[in-house]
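Only one protein chain is missing from this complex, and each of the others stays in its spot.
Let's turn to subunit A:
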Amino acid sequence: MDYHPWLPNLDYENEMIREIGVNSIDDLFKDIPEEIKLKRLLNVGYSKPLSEYEIYLRLLELENKNTKLRMPPFLGGGVCPHYVPEAVKFVISRSEFYTSYTPYQPEISQGLLQALFEYQSLMADLLEMEVVNSSMYEWGSALAEAVLMAYRINGKKKVVIPASINPYHKKVLETWTYGKEIKIKEIPYTNEGKINLEVAEKEIDEETSAVYIQQPNFFGIFETDIEEIVDLAKKKGAITIMGVNPLSLSLIKPPGEYDIDIAVGDGQELGLPLNFGGPYMGIFATKWDGKLVRQMPGRLVGLTTDSEGKRGYTLILQTREQFTRREKATSNITTNEALMAIANAVYISLLGKSGLRKLAEEIYKRSHYALLEFEKKGIGKRKFNSDFFEEFTVSFPISYGKIHENLKARGIYGGLKISDNDAIFCVTEVHTKRMIDEMIEEVKKIVETS
């Protein structure tokens, strides 16, 4: 290979070797023992460097191997399809943001720092919590970090979670806390799909490090006894953690109104595509309490002034980080999801106060409409008699697996199967009334012909 667009110095090899004063590039690797040197080309990619057009063709081929659907999937599980405005994509594609790095040199990175400060500020107002870090990986790991943080603060090893927690987040929590041997106790849910307060009273004790509440929970249901749970936790000296869907917070009480210690969640629903599981955007917030803020994982951007008194932005409280504290750091996180945080900031700014509320109302209405239609057509019933947002659980008279496979054959992706006859459906602003009607009509045909 003599030339390659991404390897500009191939033809400078001899010149550079001469300047260095060695005979060949191999001399620069003479400290690598001969027996471990690779003496062949790596067997990766295809047999030659592909041109841009050939790469395009390969990607097209991959794209065509995925199933085309007639409409966005009615699939949630904490990740829901939403429309991503072009302005959001446009801003995060700006290469000054896109190709930059963690702002270790703040003077030359003010744009990124201000945008992250604005993300932190907009999210703080949505959550009504004062301190939001500039992002974690995603909801599951943000929750795990919150539990590890509670352990660092009070040294206790029991964490109480609801059985209605998102099971995918639970898996992550289990893995991340394995090293510290944290014990996870579950509170079952009632027939209405909500936290069972009576059991919670027994489970939350003096040994409890942290209590987690998810609002709305995995079934999409609004928990209504949050005050009571927070009271129980406070009486026993446990740290309260609340997982939120930020999109619902223009309608319902944010964690700050409950005086929650730590809030976590995912910004995926605020301007990010499904991305087959990632990148997403872990939200992590605390109230104004030094004990919490100083134990917070991740990066924080704050205000300051420059040598001429002009407002500027910089990373703050870095003494918490692995950067200087190594094994005593609050967490190992360095690379986060900064660009996704900017996407969230642009999205929230575009919608504004009224847009956020309108969108939440529209999603609320459409998801309720879909459930009512299932019931009206006599093909599905609500599993839980509780109010919900975006996602809801339907019980079908026949096996849901059968409905699912038949829907799929018709280019429609239905809900998430959680038992033989039950599935959780997700309906958002990307599902028009016509799409909802069509999906339900197809389900009706399947139920009636079986």
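Note that contacts are C-beta pairs under 8 Å (C-beta built on N, C-alpha and C of every residue); 3 or more make two chains touch, one makes a residue touch a chain; residues count from 1.
Operating definition for what follows: contacts and distances are computed from a predicted model.
*Asks:* Given the choices "Cytochrome oxidase", "Aspartyl/glutamyl-tRNA(Asn/Gln) amidotransferase subunit C", "Probable glycine dehydrogenase (decarboxylating) subunit 2" or "sulfopyruvate decarboxylase", state the protein name listed in UniProt for the chain not shown.
*Replies:* Matching "Cytochrome oxidase", "Aspartyl/glutamyl-tRNA(Asn/Gln) amidotransferase subunit C", "Probable glycine dehydrogenase (decarboxylating) subunit 2" or "sulfopyruvate decarboxylase" to the record, the invisible chain is "Probable glycine dehydrogenase (decarboxylating) subunit 2".
*Asks:* Kindly state which of the options A:Pro103, A:Pro162, A:Gly193 or A:Gly380 is in contact with the chain not pictured.
*Replies:* Considering the complete complex, A:Pro103 is the one touching the chain left out.
*Asks:* Write down which of A:Ser250, A:Gln295 or A:Thr393 is the residue touching the left-out chain.
*Replies:* Per the contact definition at the top, the residue touching the missing chain is A:Ser250.
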